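A short worksheet on the structure shown next.
Rest of the complex left out; these chains stay put.
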């Protein structure tokens, strides 16, 4: 199409030409190992996509075949772990959002001699399941960080938007925020895969309760939706969020988003693979029996400009 | 062969009344299908219900069979008033019905349809016997099916009707209610059905027979109830009416005259009289 | 009809903020995003078929439009038109496979549903490198597309979004097609008794394919709204919405086995669903029990509807 236009791919390529390309994967001389990552993510989740990207880049660097699978249902996640064991992988990365349930199958992994590192949530189970270490963020701590920041910013009445009903991590974030935040904090359940509906629900809540002055969302897409809802409700409400995304960074820069609590998903994937490689090739273990925390990191307008490039390429 | 020694057996009024409808009425929403209809079925008697299309015959049958409920009037079985809320009740009282739309489940095999609702064996169906009984019952009606496992929906119209009739005959204990049983049947099968009806009477069952064929009716009936637009337009014991009167009444009297006149004038070869039938002319075998 | 009024009145009483103009705007918006798809889904259901892929097809339409515009760096209208072609092609594919294979539509559209879900994610990652598309808000033509699909304007305090107009238009169009055209007669027939319809000369397969094309068209409309109001599209969206559309149609009186129903009914169904789900928020009931209330209200609304209908059928005489 010869139509000239603003924005779009050509603009991005122009931007990219200015920046230097990242270095290609370095060659290591270890044999080609196979590492599997099994998470509790739903399909098409932006957060987990970043985790995966980190893991894939580490795998490329370390000469590793990286297998990724995910399923939001406990039962299915367990079956996927079992499938990884059946495939005789050389290392296993598992997210422990539904900790207890994974115990038996992880015991099998250990019995099969597969080194294990847990990532993301579930630090409390990690050692018990015999994981080398845990790389992630404690959701409650992250929630508390958000709560503290909220009171620091003088917010009085907060709405915490849960976009996946019954998700432990999301519950913990809201609960953490509630415990650290002085004032009232309500929750609202919306459907994370139906954004127009989520938008209407948030708007409805804002219209119903005039006391609310802050919306706290738990993921980047919901942050964008929350912004729309605030516009619909025509109320001066601040939006704060967990996780980063293009629109969150734009929002931070523009001042429509107050702050974002980030846990560096890229790091969870990258370090997970890299640490397994280090363990296999050098028996290195990080953390000294304690979880290695990748967050929470509270980002504000000041950090936004610097982050924009990395977010745009999908690694932050 | 117009009724020869027909007067030999009197109207069996002294026989036991199996079921009786008195002043029964029924509306479907705003459609008034039946009003003030009375009918009695006696053991060993055949009660014919005759009438035009849409006269309400099937509605009457459905009330008797417990498929619909009457809005007005009384329905007594064996002397006690009843209000059947499901066909099961009627069946349990020994009343077996052949509905005009046959009540078969198209995708089910013939033998399963035959025994539906009255299966042999509760937790262990006696399948070989069920198959055999079905095959026999059909064969006796002149329908030879080599495979009773075929879905009944693949049978021809007449074959389906035969299954429904054979089923009712097989399970009817006290009364047999037949809604246009011979409609889709060939000459031979019709004869068999009439034979069955007569045999049922001989066995002391009460029969309600609906037909559009006055000759069929007159051949076996003991009592004739005529319906017209949902109301009774006549109720005659056999002794009080001739085949001619019956035919005239069924065809709507004067209207018919007009029609046949019109036909005779317009086209020599067509004859609405053909719609009426007569058992007189029997082929010499 | 009565059920919708009852739900409305109920929430007017139960939630003080429900009756405000701004709230009504929000509820209407929620209803419209369901209602736009409920129209073709209802028609399809009257025609005796399902479409499980309707929910993700909306996302596919949005993704296609966004990615085509972005990759080609073209005026957004190019993407919009390509997306229309793709949405119609997928709808047509559903109908074609159905006609060719005579598999139940449940299986066929389940296959499409899964394939689209996978393709949405796979293609997006292939093209954008992430699971969501790049923002296209700064591209040429965005403003006019936004006006068409995602604008809003305010009359006397009531903010009405573009989707509401689309919804009304589609309901009108759908009703007219169903009740006043030859094709509408065929829809009833193929749903009520396909064998009979075929016997009297109705082109059964063609009718059904047209219905699937209708689903494609409406998915395109809603997909464009999604894109032009949110600027980027998440590739995982839309899963599960197909059931909501079916629910709206069924609450509105469509028979799940086909042959009976109305487009206006589907609109009422969408309205009931929208009012209920948002009304519970306005009423500020315990959010933990949200779904419980939603289920109970829907059941009550459906009960009321069927009760009214049965009374009406029995006639005024009694």
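Order of writing sets the chain letters: A, B and C. Residues in each chain are counted from 1.
Just so it is clear, a contact is a pair of C-beta atoms (placed from the backbone, for glycine too) under 8 Å apart; a residue touches a chain by one contact, two chains touch by 3 or more.
Since this is a predicted model, take the numbers as computed values, not measurements.
Each chain type appears once in the view; in the entire file the copy numbers are A x1, B x2, C x2.
Following the convention adopted for this analysis, only the chains that are shown with their structure count from here on.
Centrality by C-alpha centroid: the chain sitting nearest the overall protein C-alpha mean is C.
The interface carrying the most C-beta pairs in contact is the one between chains A-C.
As a whole-number value, the distance joining the C-alpha centres of chain A and chain C reads 31 Å.
Per-chain Cα centroids separate chain B from chain C by 51 Å. Contacts from chain A toward chain C in the complex involve residues 1, 3-12, 42-46, 49-50, 165, 186-189, 191, 193-197, 199-201, 203-205, 207-209, 221, 224-225, 228, 232-234, 245-247, 250, 313-314. By the touch rule above, chain C contacts chain A in their complex via residues 15, 17, 20, 22-23, 25-27, 29-30, 33-34, 69-76, 78, 117, 120-121, 124-125, 129-132, 134-141, 159, 163, 225-226, 229-232, 234-241, 244, 274, 277-278, 281-284, 287, 290-291.
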